[in-house]
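A single protein chain has been removed from this complex, and every other one stays in its place.
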Amino acid sequence: MHNQPEIIYDKQGNAHVIVDYNDDYIGAKLGFWLFLFTEMMIFGSMFLIYAFYMFQFSDTFVQYSATLNVKMGGTNTFILLVSALTMGLSLVRLRQGNVEGAKKFIWATIVLALIFLSIKYFEWSAEIHHGIYPGSPTLKSMGDGAVMFFGLYFVITGLHGIHIILGIGAMIWVLGLVRKGKITPTKFVVLENTALYWDLVHLVWVFVFPLFYLIH
Amino acid sequence: MELHQNEALHPIKASTYVTVFALLISLTVLTLVQPLVLKLALASTLSIQLGIAFMKAFLIVAYYMHIKSNTPLFRVLIYGSLAILGVIYIIMAIDTYYRYTPNDLFQLLQKEG
Amino acid sequence: MLEGMKGVSSFASEIDLAIWVVMGISIGIFIVVVGVMFYFLYTYRAKKDSREKIKNIEHNVYLEIAWTVIPTFLLAIMFYYGYTSLKVMREVPKETMDINVTGQMWFWTHEYANGKKTKDLYVPIGTNVKLNITANKNDVLHSYYVPAFRFKQDAVPGKMNTAWFNAKELGHFDIQCAEYCGTRHAYMRAKIHVIDKETFDTWYKSDKKTPFDQESVATTKHPGLELLESNGCLGCHSVDGSILVGPSYKDMFGHKVKVSVNGTLKEVIADEAYLKRAILEPDSEVVDGFSAGMMSSYKDVLTEKQIDDIIDYFKNGQNTPKEDIGAKATSILESNGCLGCHSVDGSILVGPSYKDMFGHKVKVSVNGTLKEVIADEAYLKRAILEPDSEVVDGFSAGMMSSYKGILSDSDIDIVIEYFKGL
Partner (left out) sequence: MNTFSHTSFYDKTHTVFGHHNSKILQWIFSIDHKRISLLYLFVMMGFFLVAVCLALSMRLELFSPGQDIMSPERYNQVFTLHGVIMIFLFIVPGIPAALGNFLLPLQIGARDVSFPRLNLLSWWVYVAGALLAISSLFVGDGFADTGWTFYAPYSIKTGTNVVWALGAAFILGLASILTGINFVVTIHRLRAPGMTFFKMPLFVWGLYSTAWIQILATPIVGISLVMVIFERVFGVGFFDPTKGGDPVLFEHMFWIYSHPAVYLMILPAFGIASEIIPTFCRKPIFGYHSIAVSSAMIAGIGYLVWGHHMFTSGISETIKLIFSVLTFFVAIPTGVKFFDWIATMYKASIEFKAPMIWAVGTFVTFIIGGLTGLILGTVGVDVYFHDTYFVVAHFHYTMLGGVAFLMFAGFHYWFPKITGRMYSEKHAKYAFFTVFVGFNLLWFPMFLAGAFGMPRRYFDYLPEFEIYHKFSGIGALIFATGIIYMLITLYRGWRYGELAGPNPWNATTLEWQIPSPPQLENFGTIPYVDFQPYEYINGEPVHKMDLGVKEGNKDA
């Protein structure tokens, strides 16, 4: 609305900029960080439930951790690592003025995220094929510890998967904004926030992976 | 004008990303290798794995998420929130630990007294 | 006031002291703070010249330190009493009589070390009693609350919580459920009966259901009915045809019932197979008019044999009059307070005894004139419904109120049937 920043003067005559609420870069970023805090609390409380039952059923947790597919999980870890890099580089490219390069890196991230999801899909189908899914009779017969371990496994990785899907949605939306010229090398806060979101998704996986796949 | 403001806030370079990426990769390899090389008790495995995870988390938050180059405000808020989460964890840990010794405190007092 | 507001357990006096101390401190703070506030409000109300007298005081370090430190000190006292009162409640003595308490939807079960199971709790006076409180795994949270004993402990499904007490007085004290547990939460009541040691010991070794039973009723009851009682089924299902949360057991066996299976209504016959399903998978076929999810499966709770006993009760139990009626009638007489005035053993309390009453001649006064009647069914019915129309000679009118509307016709029939045998 206001293209020129509004300025007022105090008694000593020093100039002070009035922050325009319609176009406030730091505000937008701060708001997004606050949103990330809520995500942090959500996953934080899921890990709290994990820790609670891990303490109670530690032997079972170790036992069933060994049955998870470390190869698939490990591959996914690397995929996410690379995707976080490509997402970061897209921001670097955009700020250097290279819009096309930025778009390419966003596409690369989307492709990596889709690969992540399909590996996850195969992993889950294998487990569901064996009759292991929340509420299944097989799982019930494996005992309380197994119910908790796989319950947590499906809920946390599922929640993480939903975040990946939302992230893909956000990136496609960002690409649309870039095409419409709403994201430019000087107006990049939406892309930066999306990158922050993607880093959080990665961050969660950094903890999910060892806690489920590597404690045996 | 605002662009200058932002540039001043956090200049970002591709080289930083690549360096951090290399560090993260090596840490990840470490986590994968650990169970193969060292067969440890659960507690030790957990502490090694979580230690590496926290190092990775620090790298991501500090460099990928630009906290290193942001204003102190962001840092204070993050540390504050993490501290609250941490205290909640500690309180829950105390309860979880003692839950299976009924009348924990008073039982201990009785034994001593 | 609730029965026994006076503290009865050995630690009640400590809890009461803590309550009085914290209440006293709170009331003191309230009077001082609100008193000062109203004094200021009155003294410094707006007057003509009050504007000039305003003093803009914005700090006073000493005052601020004082009102931080003094409350902290008072709070420390409160905490101390909180600690000591918790301590006495939680420090379980070494020598205890252990009783397992199970809460289930709307019923408490007390199980003694020798396997005795009761609805109410009977404990000897002056004994350390430790309660191991839990709820069935497929049940919900309850809370075992005995106001007179000043303690309360949640019954958590699958977890064992403990509480203890040492009752210092004889009497009957209410147990209520203090954690919301569904429809009949308010009716999840029972009593703790504190009795003397000898009575308790005699009863404990006997096969009597309760210490107050005149004779052992254990043999007179159908085993299926006992199971229904001790598993809390009667909290939701009646045996007399009245509808509680679930359908009544009366006239159920062999009759048609409308049930909804996955939303579609169909008619089935309540045979053995159906009843077994209803006990093990209650939600698979829900009787029309009742809601699913209210009853939990008794799969791991009842054994095959027990289920057979229960179904046998549905089949035959309700038609085995002699023994059954005795128990039923006793419970009717007990729960309606009849036995407070009339004995069954010939002793005279406030009213005539029930013993040797039926079929015998009684002298009654009708409107002041004496006449002799025979205590037959018609007479007894009149005596229950209009007690003052014919008053037995030697007793006074107006003592007993009519049981019209309180006892159902079938109840009265059972009671009269019972009188026949006395």
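To keep things simple, chains are lettered A, B and C as they appear, and every chain counts its residues starting from 1.
Going forward, a contact is a pair of C-beta atoms (placed from the backbone, for glycine too) under 8 Å apart; a residue touches a chain by one contact, two chains touch by 3 or more.
Computed from a predicted structure; not experimentally measured.
J.: Could you tell me which of C:153, C:166 or C:231 touches the chain that is not displayed?
T.: C:153
J.: Identify the residue among A:62, A:148 or A:200 that touches the chain left out of the display.
T.: Result: among the candidates, A:148 touches the missing chain.
J.: Which residues does chain C use to touch the chain missing from this display?
T.: Counting over the whole complex, chain C touches the hidden chain at residues 1-3, 5, 14-15, 18-19, 22-23, 25-27, 29-30, 33-34, 36-37, 40-41, 44-47, 50-60, 63-64, 67-68, 71-72, 75-76, 78-79, 81-90, 137-141, 143, 145, 147-148, 150-154, 156-159, 161, 174, 176-187, 291-294, 296.
J.: Spell out, residue by residue, where the missing chain touches chain B.
T.: So the residues of chain B touching the missing chain come out as 73, 81, 84, 87-88, 91-92, 94-95, 97-99, 101, 103-106.
J.: With the missing chain put back, which residues of chain A would touch it? List them for me.
T.: Looking at chain A, the ones touching the missing chain are residues 6, 8-11, 16-19, 21, 24, 26-27, 30-31, 34-35, 37-39, 41-42, 44-46, 48-49, 52-53, 56-57, 134-135, 140, 143-145, 147-148, 151-152, 154-155.
Basically, only the chains that are shown with their structure count from here on.
J.: With chain centres defined as C-alpha means, what is the inter-centre distance between chain B and chain C in Å?
T.: Each chain reduced to its C-alpha mean, chain B and chain C end up 52 Å apart.
J.: Distance from the CA centroid of chain A to that of chain B, rounded to the nearest Å?
T.: Here the centre of chain B sits 16 Å away from the centre of chain A.
J.: If I count partner chains per residue in chain C, which residues reach a count of at least 2?
T.: Residue numbers touching two or more other chains: none in chain C.
J.: State the interface residues of chain B toward chain A in the complex, per the touch definition above.
T.: Checking each residue of chain B against chain A gives 1-3, 5-6, 9, 12-14, 17-18, 21, 24-25, 28, 31-32, 34-35, 42, 45-46, 49-50, 52-53, 56-57, 60-61, 64-65, 71, 73-74, 77-78, 81-82, 85, 88-89, 92-93, 96-97.
J.: Under the stated contact criterion, what part of chain B meets chain C in this complex?
T.: 102-103, 106, 109-110
J.: Using the touch rule from the top, collect the residues of chain C that touch chain B in their complex.
T.: Where chain C meets chain B, its residues are 87, 90-92, 160-162.
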